[in-house]
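Then we have chain A:
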Amino acid sequence: MRSWLMSSIGKKQVVAVSGLLLILFLIAHLAGNLLIYRGPEAINIYSHTLHSFGLFIRLAEFGLAAIFLIHIAFTAMVVIDNKKARPIGYIGGQPYKERSLATRLMPYTGTILLIYVITHLFDFTLANSNGPGAFVNGQNLGLYGLIVNAFANPYEVLWYVVAMAAVGFHLVHAIQSVCQTFGLNHPVVTPVLKKISFVLGVLISVSFASIPIYVWLFISTAH
Partner candidate 1 sequence: MKETLNLTLKVWRQKNANTPGKFETYEANNIDVHASFLEMLDVVNEGLALKGIDPISFDHDCREGICGACGAVVNGKPHGHLPKTTLCQLHMRHFKDNDVIVIEPFRSQGLPIVKDLMVDRSAFDRVIAAGGYVSVRTGSAQDANNLPVSKEDSDLAMDAAQCIGCAACVAACPNAAAMLFVSAKFSHLSLLPQGQVESKRRVKRMVYQMDKEGFGNCSNEYLCEAACPKGISVSNIARMNRAYFKSGV
Partner candidate 2 sequence: MPLDSKIPGGPISEKWTQHKFNLKLVNPANKRKHTVIVVGTGLAGASAAASLGELGYNVLAFCFQDSPRRAHSIAAQGGINAAKNYPNDGDSVYRLFYDTVKGGDFRAREANVYRLAEISNSIIDQCVAQGVPFAREYGGLLDNRSFGGAQVSRTFYARGQTGQQLLLGAYSALMKEVDHGSVKLFSRREMMELVLVDGVARGIIVRNLVTGKIESYAADAVVLATGGYGNVYFLSTNAMGCNVTATWRAHKKGAYFANPCYTQIHPTCIPVHGEYQSKLTLMSESLRNDGRVWVPSNKGDKRPPASIPEEERDYYLERKYPSFGNLVPRDLASRNAKIVCDEGRGVGSTGLAVYLDFADSIKRLGKEVIEARYGNLFEMYERISGSDPYKEPMMIYPAVHYTMGGLWVDYNLMSTIPGLHVLGEANFSDHGANRLGASALMQGLADGYFIIPYTIGDYLARTPLPKLDTQHPAFKEAEQAVTDRVNKLLNINGKRTVDDFHRELGFLMWDHCGMGRNEAGLKLALEKIPALREEFWKNVTVTGSVGELNQTLERAGRVADFLEFGELLVRDALHRSESCGGHFREESQTPEGEAQRNDDAFCYVGAWEYQEGGTPVLHKEHLTFDEVSLTQRSYK
């Protein structure tokens, strides 16, 4: 087990599993977030319900953070190994310039996401949903208020859209990559998986990104 964990393939499989769990989290998170389209009550009830789980939700958050850190830590190990594997590069053009955009952007999208997650936590999770940030036109709208206020700022909206684009690129490579890393490669299934990977990546990313845009265009400006 230990030798598996520290082997090149083992590390990648850890990255793959943790990544897959993060994707599941994303889907659940997205489902919750989309409640914004049903108005302030829906999203605030969702938020309250989550918090009412108390200890359970703390544990879940702790688990999520752990998975996130494991994903980053193992990725870092893999990247360091890979850098060491080719100390001197090529000058006659990179042999791998035909790499797909998504794979080439993996380290950048990953870094953007790390920064994003931290800012996102400060924006919403750690912010006081009954504090001044939650007040819109003198009314305490809770989490909904936080969202509306945050996305009144077009730069904030832009940053969220960029981050969600990063999520998209990250996922397009990630899902089919998870399959390969766990040994699923089939002449019929794999091309389909690659398409699913692409569609799912785009769908998740666009759905998330739609929220700040929607809020900025139709709600924040209206207030």
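Selection criteria: all candidates are chains of the complex that A comes from, given by their letters.
Annotations
In this text, a residue touches a chain if its C-beta (ideal position, glycine included) is under 8 Å from a C-beta of that chain, and two chains touch if they have at least 3 such contacts; residues count from 1.
Note that the coordinates shown come from a computational prediction; the quantities given were computed from them, not determined experimentally.
Only one entry among 1 or 2 touches chain A in this complex, and that entry is 1. Across the complex, chain A meets candidate 1 through its residues 1, 3-5, 7-13, 78, 81-82, 84-100, 103, 106, 173, 176-177, 179-187, 190.
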